[in-house]
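Of the protein chains in this complex, one is absent; all others appear in place.
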Amino acid sequence: MSVEVKAADQSQAAHVTSRARKSVTALMFISANPVLVAGAVATIALLLMGLLAPIIAPYPPETVDFNAISLAPSPTHIFGTDSYGMDVFSRIIYAARIDMVVALSVVAISIIIGTPLGAIAGFFGGTIIDSVMMRFVDAVQAFPAFILAVMTVAILGQRVLDVVIVIAFLHFPSYLRLVRAKVLSARKSQYADAARCIGNGNLRLIFRHLLPNCIDPIFPQSSLNAGYAILLTAGLSFIGVGVRPPTPEWGAMINLGSQHMLTGEWWTSFFPGLAMIIAVLGFNLVSDGLQDLHDPTRRRR
Amino acid sequence: MLKLEHLVKEFPIRGSKAVVCAVNDVSFEVGPGETLGLVGESGSGKTTVGLCLLRLTEPTSGAIRFRGTDLATLPKKSLRALRPSIQMVFQEPFLSLNPRKSAGATIEEPLILQRKLSRTERRDRLLEVLRQVRLKPEHLNMYPHQLTAGQQQCVGIARAMATKPDFVVLDEPTSSLDPSVRAEIIDLLREIQLDTGVSYLFISHDLTTVQYISHRVAVMYLGRIVEIGTTHEIFKRQLHPYTRALLSSVLVPDPTSKLHMIPLEGEIPSPINLPSGCYLASRCPHVLPSCTQAIPELRTVDGSTSAAACFRAEELLSTSDSEFVPDAGSSR
Amino acid sequence: MALAQYAGRRLLSIIPVLFLITLITFFILRILPGNPVLLYVGGFADPSVIKSVTKLLGLDQPLYIQYLKYLNGLIHGDLGTSFYTGQPVVQDLRQRFPATVELTVLSMIVAVVFAIPLGIVSALRRNKPVDHGVRLVTTLGISMPEFWLGLLLIQVFFVHFHLVPAPIGRLDTVMSPPKTITGLYTIDSLLTLNGATFFSAVAHLILPVATLGFIFSAPIARQTRSAMMDALSSEPVRIARADGIRESTVILRYGLRQGLAPIVTIIGLVFSYLLGGDVLVEVVFAWPGLGQYAVLAIQHQDYSAVQGVVLLVTVTVVLVYLVIDVLYAVIDPRITYR
Partner (left out) sequence: MTRPDAGGRRGTSRPILSIRDLHVHFFTESGRRAVVNGLSMDLQYGEMLGLVGEAGSGKSVVGLACLGLVRPPGEIMGGTIIYQGRDLLSLSSRDLRRIRGSHIALVPPNARAALHPMMRVGHQIAGVYRTHAGVGKAEARDKTLYMLDAVGIPDPTRRFHAYPHELSGGMAQRVAIAAALICSPKVLIADEPTTGLDVTIQAQILALMNSLIRETGTAALMLTRDLGIVAHYCQRVGVLYAGQLVETSDTNAFFAKSAHPYSQSLLNSIFSRRRGNTVKMLGAPPTFSELPTGCVCKARCPWATDICQTEAPTWRTMGPGQEVRCHWARRTAPVDKGNVET
């Protein structure tokens, strides 16, 4: 520790120029990782949209207006209104709250469960601890995910929290597997041997030495899963077992729109879908970008 | 200092009852301040011996006596208390360092785990060991990928030396380095030994390096020691046909030296189905029918200070042409 | 024949997984709030009727007895009777499964046929316009909700241009299905030389297949691209080029061959996902397949039906995984199964 402090002192002289250098570095980072930056911008924009919904949205999201039923897009309702007279644009903005919250909390919960379990399974790879965990994960993953989700949401009820728990349960095996695979090979590495050699116990070895070197692949995966979570949430709501109307949610909105589609009322389902695509695309781009960032073969002029 | 008695390590083969016998009845001693070179080709089990010594893999049977304690049967907890005095330097400098830890953190960790020194004492020791391996304080904050291969290995050595061990296993510490860097690392290791009196087990397939650093040499073939003796004697007169073939294959970097390769026929037998007699019998140019009957014991041979596991060691000694003296001048 | 033995053992090892799955499904369903008997007999039925129906259905017995009875039936090929359709579940599944198979298999074929060449071209023209285009489209593909795409296609091709028949079911409503041979209408109508039915079946397949084909070609194309890029930068490819091997041979024999395992994996994963996950598309297109059946069954707390679907899908998925594992060994001689 003290050594680092001293180095910081030494580098203080360099601090003067560091600010200018930082902005240059930022520009270079953007030009070198356009995919990551584009994804991050989209994701952050949607998060902000949800956060600032009361300010941005022109209409309240859940107020039925019988004077404005099924209006086509117009300057007053830029994305039109649905069959209850609710403003589609405003609802899309409010829906970002739910869908993004679901996505992020699913990722957080499934990582918190999956990562340490994966590390333990990997470290004890080949033993009974590992086999039990893997068989359980196998069963979860062999289960038809969507049907399981529909079933469990139907049992638990249709609160947002229930949706989160179910999707997190479906997603945690992916982290467990990733981390397990990495730890499985890392535990045989020379640095693991070296760490044992200087007197590290198993716990310290797993969580101080192996895990920090094995979590890289979970970042792209988590971003990917955030996208899946949105798709799954919307899918559940679309068939009517997810988030209940009139709570604004993209999938539920598409469902409502689809019931009136044959009369030519396309906007009620079209725009929420677009918003969803942007959200999921954002997460997927972040995932791609993160993967590229760690890919040593990616080189260009 | 350290005494190995009849060490055996078998690896089970998945899905069958057979085992691979990586180390087969190996015994040797290393004295204080001494370097024993352990040479052999891949599959000879030399690295496994090193791993067993540190209990990085559990020996199947045998004893490892270190200052009177048997490491082989020591419970994990007492073993951890002994860790600071018996250390290891690994083969791949980059792979043996935790990529997420700075050089300073890596070198300091054994001191933290030892729980003997205060923070300031640790820092003093850190700088001391840093000087010892000729690194500079600015290297402390660097991560492995920012260091050259040579510097990485210096960090590995510093980590091993931090707790002032009495015995260090050097597992091919220079084989992945450029020949030029290799020489400097070897010099460094020699210097540290002269300063601190540490003992080394130097595991290597590189005979010129072994010759340069070791006091005594043990030659392994298929999990067994086939010959052991002082460096001088081994490189001068070989009692075992395998040692002879091995030494004759070394390409001495001197265009005036002549190659007298003594080839061994065929390839190393599979370690799963080991032959009943001498393991070299199928490849040996001096083979007799009796060689396939029994396994020759490692024994001293009259007229030589070395011990060899060959029925015909005496004959080989008398016919020893001792052509191979690549480096007699610097042998210690 | 080590491989056949391995496959045999894998088949046996499916049994505990299936057991686990029936167990989970069974008990999850039983803790569902609500009483299916009420749905069955109507909310205002006489309590004695309710009681007798409950007894008839065996729902008055302890849970473990119900489960054991279920297992016993299962062993004899009896999955119980659906409360909702009133038919044996086996019979329901026999009707529904071919619909799902027809849809998913066709979609898979479409997806693979487009995705693999695209992935290869993209890898070969790395960071060129073609590659950027493929990456954009495929990223869009994995980001798009399939039900939304389905609705969009209906809006455009049915509502607007009337190019396809109404997205309801597998055939025009006036038509009766062809004689059941395989259960796949396209094949059955061809076998019975029924041209009109065939064209109707194909017309009804176009949009759902396009939807699923597009959505699921995306992950396959992405995986193909990255597997090809890895393979093309591998040492054997470098050496093949140093040996002056023809570029086409290098790409196919050295590149694609080495990258095939991850591609097969993703195809298997996508396929297994489709089998249990085309629910949404079936709902959108009113496709009378397993997915739609499952949703209806869950909504009606139709225990036996849900269990039947889950079991059937799981068995199929596990079989698909098994095929993948066997394919690995065929692709890569380094993999041996003991």
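Here the chain labels run A, B and C in written order, and each chain numbers its own residues starting at 1.
The criterion applied here is as follows: contacts are C-beta pairs under 8 Å (C-beta built on N, C-alpha and C of every residue); 3 or more make two chains touch, one makes a residue touch a chain.
Just so it is clear, the structure is predicted and the values come from calculations on it, not from any experiment.
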Of B:25, B:184 or B:314, the one touching the omitted chain in the full complex: B:184
Contacting the left-out chain in the complete assembly, out of C:62, C:86 or C:244: C:244
Contact residue for the chain not shown (choose from B:100, B:164 or B:205): B:205
Residue numbers in chain C that touch the chain omitted from display: 235-236, 238-247, 249, 253-254, 257-258, 331-334
Touching residues on chain B - with respect to the absent chain: 41-42, 148-150, 178-184, 186-187, 205-209, 211-212, 245-246, 249-257, 259, 261, 263-264, 266-267, 326-327, 329-330
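In this text, only the chains that are shown with their structure count from here on.
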Middle chain, criterion being Cα centroid separation: A
Whole-Å separation of chain centres (CA-atom averages), chain B against chain C: 57
Inter-chain centre distance, chain A versus chain B - centres from mean C-alpha coordinates, in Å: 50
In chain B, residues with contacts to at least two other chains: none
Contact set on chain B toward chain A in their complex: 51, 54, 56, 80, 83-84, 87-88, 90-92, 95-100, 102, 104, 108-110, 113-114, 119-120, 123, 126, 137-138, 140-141, 156, 159-160, 163
Of chain C, residues touching chain A in the complex: 16-17, 20-21, 24-25, 28-29, 31-33, 127, 135, 139-140, 142-145, 147-148, 151-152, 154-155, 159, 229-230, 233, 273, 275-277, 279-280, 283-284, 291, 294-295, 298-299, 306, 309-310, 313-314, 317-318, 321
Touching residues on chain A, where the partner in the complex is chain C: 135, 138-139, 142-148, 150-152, 154-155, 227, 231, 234-235, 238-239, 241, 251, 254, 257-258, 261-262, 264, 266, 269-270, 273, 276-277, 280-281, 283-285, 288, 297, 300
